[in-house]
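Beneath this line is the structure, given in structure tokens, with notes to follow.
A single protein chain has been omitted; all remaining protein chains appear in their positions.
Let's turn to chain A:
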Amino acid sequence: MKRDYSLLGEDARRAVQSGLAAAEWYHSDVPRKEMKAFMAREDQPAIRDTIILFGAMATLAALGVALWPSLWSAPFWLAYGVLYGSAMDSRWHECGHGTAFRTAWMNNAVYQIASFCMVRNPVTWRWSHARHHTDTIIVGRDPEIVAMRPPALFRIVLNLFGILDAWNGWARMLLNASGRLDPEEASFIPESEHPKVIRVARIWVAIYAATLAVAVWTGSILPLMLIGLPRLYGAWHHVLTGVLQHAGLADNVVDHRLNSRTVHMNPISRFIYWNMNYHVEHHMFPMVPYHRLPALHDRIKDDLPAPNPSMWHAYREVLPVLRRQLAHEDYFLRRELPATARPYREDFHAAAAGNAA
């Protein structure tokens, strides 16, 4: 069947009508006392990681500037770019949830900086991501589906260099700065929040205008190497890890074990990605901070499909599925559960498929 990913389209209407939208989702059974310990907040891990992150960015940028325009500066820019264009994606995500730090202003400060780096309006995307958690990979409801069906592979390749996402972000920033919202974003952002969307966009336009002015005044793209361009040349890591979150798995289900993927990753990628490789766990229990997701994984792994042991393994699983979905878009990967797990909740999946037939 042909899927309509528009938030205002036929699949959106059908999801609401069938009860698939805003449904009750499956959760692994964890007693309240244990879950409270998993959810508990603290500042220390995120303060440590933020000092490392911003310290590394400042050092790498300083070396890049010092060696500019020699080719010797390239490795420093590439590393700076990944921290700007990819690590900021996970900081945006975790601080948007408000789980990274216990202290609210710390979450908000890092969220604002990360949103700017990723060119995602912090007001708009808070609402967009809330919808992603309410209706994860529900066609027509989830505004953050990366690998659609048939998969938009060319779009994903372009986004390895930030080309579509960043350009769309900048275009949206200019639209918002002019005092308007796109009709789709207006569908999930309450009207009371619209002025905040516009105010942030106007501040960002002023920052970019100042950066461009310095670049023109100095006759160098160096200011843009620091602000703006890293969103393009450093985006590859967050796309590489992000595609694995849901690609090739089920859509229109109410069980995150069917539509999300946990992948074991190397420590550097986990620092950049802030443990979002534990993605089934994150979706099932979004209140658990990133630094407790490995422990949560250990606690509930007997109720989950086996995680992929590496990114390489995960891509070897995903790519053939995406290739097959090019011709057969209803095809998806249904992973086996261990014998200890409770069975999948497939009621809505069957109902959605029945409605579509």
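By definition in this document, a contact is a pair of C-beta atoms (placed from the backbone, for glycine too) under 8 Å apart; a residue touches a chain by one contact, two chains touch by 3 or more; residues count from 1.
Here is the rule we go by: contacts and distances are computed from a predicted model.
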Undepicted complex member, UniProt protein name, chosen from "Heme exporter protein D", "MocE family 2Fe-2S type ferredoxin", "DMT family transporter" or "Polyvinylalcohol dehydrogenase": "MocE family 2Fe-2S type ferredoxin"
Selected from A:39, A:63 or A:240 as touching the chain missing from the view: A:39
Per the touch definition above, residue among A:133, A:180, A:264 or A:335 touching the missing chain: A:133
Selected residue (touches chain absent from view) among A:43, A:144, A:193 or A:346: A:193
Residues of chain A in contact with the chain not shown: 22, 36, 39-41, 97-99, 102, 104, 123, 126-127, 130, 133-134, 190, 192-193, 285-287
